[in-house]
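Here's the structure, in structure tokens; my notes come after.
With one protein chain withheld, the remaining protein chains of the complex are depicted in position.
Labels run A and B following the written order; every chain starts at residue 1.
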Amino acid sequence: MKQRSYFVTTAMFFGYAFLYVPIAVLVIYSFNDSSIPTVWNGFSLRWYSALFENEQIINAALLSLKIALISATLATFLGTLAGLALTQTNTFKGRLLFTGLIAAPLVMPEVITGLSLLLVFISSEQLIGWPDSRGTLTIIIAHITFSMAFVAIIIQSRLATLDKSLIEAATDLGAHPFRVTLDITLPLIAPAMLAAWLLAFTLSLDDLVIASFVSGPGSSTLPMVIFSKVRLGVTPDVNALATIIITIVGLGVVISGWVMYRQEQRTIRRVQQP
Amino acid sequence: MSFIQIENISKKFDGVTVVDNISQDINQGELFAILGGSGSGKTTLLRMLAGFERPSSGRILLNGKDMTDLPPYQRPVNMMFQSYAVFPHMSVAKNVGYGLVKENIKKPEIDHRVEEILALVQLSSFSNRKPNQLSGGQLQRVALARALIKKPKVLLLDEPLAALDKKLREQTQFELMNIQHELGITFILVTHDQEEAMTLASRIAVMNEGKFIQTGTPTEIYEYPSNRFVADFVGSINLFEGIVATNDSNATQVKTDALGLLAASPDARVNVGETLWVAIRPEKISLSKKTISSTDINSVKGAVWDLGYYGNHCVYRIKTDNGTYLQVTTQNQSRATGLDINWKDEVHLSWDPACCMVLRE
Partner (left out) sequence: MGSGLLYGVKRVSTPKVPTSERLWQLFVIYLPYLWLLLFFLVPFLIIFKISFSDPVIGQPPFTPLFDSSESSFIHVTLDNYRFLFEDNLYWLSYLKSAKIAAISTFWCLLIGYPMAYGIARAKPVQRNILLMLVILPFWTSFLLRVYAWMGMLSTHGLINTALLASGLIEQPLKMLYSDTAVYLGIIYSYLPFMILPLYASLERLDNSMREAASDLGASPYRVFTDVTLPLSLPGVIAGCLLVFIPAMGEYVIPALLGGLDSLMIGRQLFNEFYSNRDWPVATAVATILLIILLVPIMLLQRYQIAQEDGP
């Protein structure tokens, strides 16, 4: 009963083609030596050099990286706490609301999240004078808020599969809950935390809508710059940028996949050896 | 012509032979058990009978008709799955009636037959329940009823009792036998549990590495195992290697390193000077603190090295003076707070040559 029907095989072929052909075309045209972006005119790297000379894009990329690094780290911290709170403590006041607050950012349309955050920043400036302007700081806060929800979900599902007796054993041996978390839980969920951090980092790098709402003058992130460029049509230097990003991500995924595969094989071998 | 004929069936997965050229006839109304450890190929063989796997070579005939190439949904064969595979989104009645709906039988007739079969498995009052409201034993009976309702010519059972606890397993064994007797359907069951195979089956095939090692009635398998694998797999046994010293119509005498000269029931096939094994079941050895045997043969002195108390019986490990270990089982026939024979006690063992056999491989 393992054989696959022709229908399923065909559907999979076209499905994956649908997912990857646009990306492939995007990459191919980044090497196009033509200023009319969609007509092939021979191989060239001119758009890559144009890209690296574009100070606006370089600056925006650096800003985006900075925001992503800070927000991913803080989101991982807060999200891990939230995941712990949801799995390792019993009942506390407002648990239901807490659960709802964790789950809501995952599905909330970005326009609403962005708008609401902007309004809270403006209102808070009116009331207590903070934050005095919008920019990098407000983008970081916004990104922490929505990506910590993703972190919390990842950590929570990892903790749910964790062998409870490990924690009970540590507690039984006299460790304080804080020490249990530090000595037992965190090392065990470290891979999940890394995955969560990477996700938070990517979400932050990727975000356009929320950042557009909460940023101020002079703090344009990379997606904001790209968006304003491509609104007017196809521009080959964006293809070049996309190719670079896809290459980095692709390499990262392949390497991490390979490392995980190796680890899996090693575990299998260890289990099989008596 | 037998009811089911398995002819030279083999199955390979990625070049690995899982079922290796098995041929076997199974009679109508028989309760045939395939007994084997994990990886012996027994489940693959069953799945080929059901039609889920296609044999790499060989044929399967039912009532003389070749059904090797029939898909599962066209075979007059039904299967009870190890996981039961009771559809979680259907009620008990829907589950049980599923096979009939596929036969375009009218609804009143279906309802009637569902009622009938649920009564047979004692689940009449559960027909509207959903599977997640049932216990493991009840689920097992739903799976059984569902497989039986189509009145299949053959019912295949994959480890039918493995998921039940011990008490329920014993009770269900008898129910299963009664149902089989009542309906007269041929049952083929696969199990790794020798007790299950012994109590249920009229015939057992012991399977290892894709082959049937021995086929026979439960007593044949237990009392007359054809080789060391079967002897060891079915029950416990003491085995001693030795060389045949004499062989006549009274006894076969074997010279062993462990226990000296041993006498076994005569076996005309063996030759003097041949190396083979003497086998004796633990419960056939008698154990006493006093000397009971009149002869020297099949009589050993030793000390209790280990003992396990099981309530109804005891298992002893006896260490002889030259360091050989023997396993002995005794029934606990009297009621006492202590055991007659205890750790470190000096004991005498003896057994009847007729209970002892020789195995060539």
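Quick notes
Just so it is clear, contacts are C-beta pairs under 8 Å (C-beta built on N, C-alpha and C of every residue); 3 or more make two chains touch, one makes a residue touch a chain.
Source: prediction; values computed, not measured.
Among A:Ile122, A:Ala169 or A:Leu186, only A:Ile122 touches the chain that is left out of the view.
In the complete complex, the hidden chain is touched by one of B:Ile6, B:Ala50, B:Met67 or B:Ala279, namely B:Ala50.
Hidden from this view is one chain, which touches chain A at 1-2, 4-5, 7-9, 11-12, 14-16, 18-23, 25-26, 29, 36-39, 78-79, 81-82, 84-85, 88-89, 92, 94, 97-98, 100-105, 107, 109-112, 115-117, 119-120, 122-123, 126-127, 141-142, 144-145, 148-149, 152, 157, 160, 176-178, 181, 202, 205-206, 208-209, 213, 223, 226-227, 230-231, 233-234, 238-239, 241-242, 245-246, 249-250, 252-253, 257, 261.
For chain B, the residues in touch with the chain missing from this view are 50-52, 71-74, 77-79, 81-83, 85, 87-89, 98-99, 102-103, 146-147, 150.
Note that in this section only the chains that are shown with their structure count from here on.
Rounded to a whole number, the gap between the C-alpha centres of chain A and chain B is 56 angstrom.
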